[in-house]
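For this depiction, one protein chain was excluded, whereas all remaining protein chains were kept in their positions.
As written, the chain order gives the labels A, B and C, with residue 1 at the start of each chain.
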């Protein structure tokens, strides 16, 4: 299996799933209304917009992670191909828990469904990484033991936060949302400073000149 | 016709069709409800999620098959182009029988519609393969008679299972679902071990280094 | 403007528009029904499926034409870029008249809306061709006067059929549908045999070996 076509297909699924999220931000029949009614409708759409923004960034985080992992892959075999399709299945699923979150931010079941989906995706992330590290024929030489440990350290933060979010939702949904936001902030602001991303920039620079 | 642009367009249609499947997993109006009501809604969404997962893997199987077939194509002519567009038309159609399946898992008509669609796609698969093998100017030299026989052996399993599923749905829908699952499991777990995929990995390795 | 990125973006819009057509094939609430009711629903969905198939092939024709035209372009400038975006706007519009056609096959207004859209797209096709032929800096040397005349001869069939379909819909909608089908059949089965496609295959062969 050609790695480029796998990446192109994966990027397609990511791009569609991330953009379909906006279809959850629907407002009820809006014709022939006045400013006051429209304002009311827009304010009530705020949780939907929040869920859209949050889920967009979440899929963004997974897309960045996917890109990083596959930059360590030299060639794709059938098991890796199917692990990736399973991974994409849960990426494509995200708009569903996101639509539930948009309507019911503060219910335990919502949080469990949402964090459960994210936990599954990050576990599949792990499986893909594990599979690559164990198959010498597939992996790029840049993926040394040292880099792998650094990647794992980064990859563990997400599932831990999602488990904490799932457990604490029985105490308070606010604590859950706090943990989910922590994972997001970590991946966006802090994950870029580790050894892996430095290697990736070096490789990219080599490619350019 | 440039083969790369054909593949990119096909990948686009595959990626969109596979991701649109999630739009079938809609739940009724969900605002201002409690945990119990949400749990009830989520449980009743289970068949929709099952149909989503199944159809996702089915399109995944066809995507992998499409990729493999076109890795044996050197150049695309007009008839092959239109055979491919016809093929993509039925791929794009899949969300429709999948939405029927999501709502009515156990009706004969559902099974006939669903297996009929999959049978048509796998027959078009055959036609494309046949067309390539018969046109020396189009096909890659890697597609020898021996490889072709191996590909055909793999490609025949699907249509046979779909016909069996269609016939047995008049006895019991469970037997039909069993045959449909058989085809899926075969393609995901066993089709990767044949001669063709070994050749493809060799070619991919050559490309890398 | 990089030609490859323009083609990739255009292919994206084509692939999405063509796949979104399936969203028009929606059936009413389908849960907890029996085989007879489902059969009835499926039969009443036939015109929707017909509109889906027809519109899928129509967008397919335009995609093939787009690909052929841009294979004669060496470099893209700003006016050509915006002509192309205008062209894509009408491609993205197709699901709308297609959804009207799906529900009301035999109304004059439906036919006028549908053929009007197709006529506009084919006229934009012409404008793009005209613009390329008149700008020496943009066009590929393979686009000679002779090739251009052949391309124009092919490109004129569509708009002529659409005008005939629009005019005859006041007599009988069946005659309109006949002319629309004529255009489709011509492009799928006969347009591939002209001089242009032969040149394109030659170029593609050169690329390969």
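Throughout what follows, a contact is a pair of C-beta atoms (placed from the backbone, for glycine too) under 8 Å apart; a residue touches a chain by one contact, two chains touch by 3 or more.
In this text the structure is predicted, and so the values were computed from the model without any measurement.
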item	value
Contact with the hidden chain (one of C:25, C:76, C:147 or C:164)	C:76
Residues in chain C touching the chain absent from view	1-3, 5, 8-9, 12-13, 15-17, 20, 23, 74-79, 81-82, 85, 88-89, 92-93, 95-96, 99-100, 103-104, 107-110, 113, 137
Chain not shown, touching residues in chain A	7-8, 11-12, 14-16, 18-23, 25-27, 30-31, 33-35, 38-39, 42, 49, 52-53, 56-57, 60, 63-64, 67, 71, 188, 191-193, 197, 200-201, 204-205, 207-209
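What we mean here is this: only the chains that are shown with their structure count from here on.
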item	value
Greatest separation from chain C - chain, by CA centre	A
Type of chain B:chain C copy interface by residue overlap (half), same or different	different
Centroid distance [mean C-alpha coordinates] between chain C and chain B, Å	25
Mean-CA-position distance for chain C and chain A (Å)	36
Overlap residues in chain B, where contacts from two or more other chains coincide	8, 12, 16, 20, 23
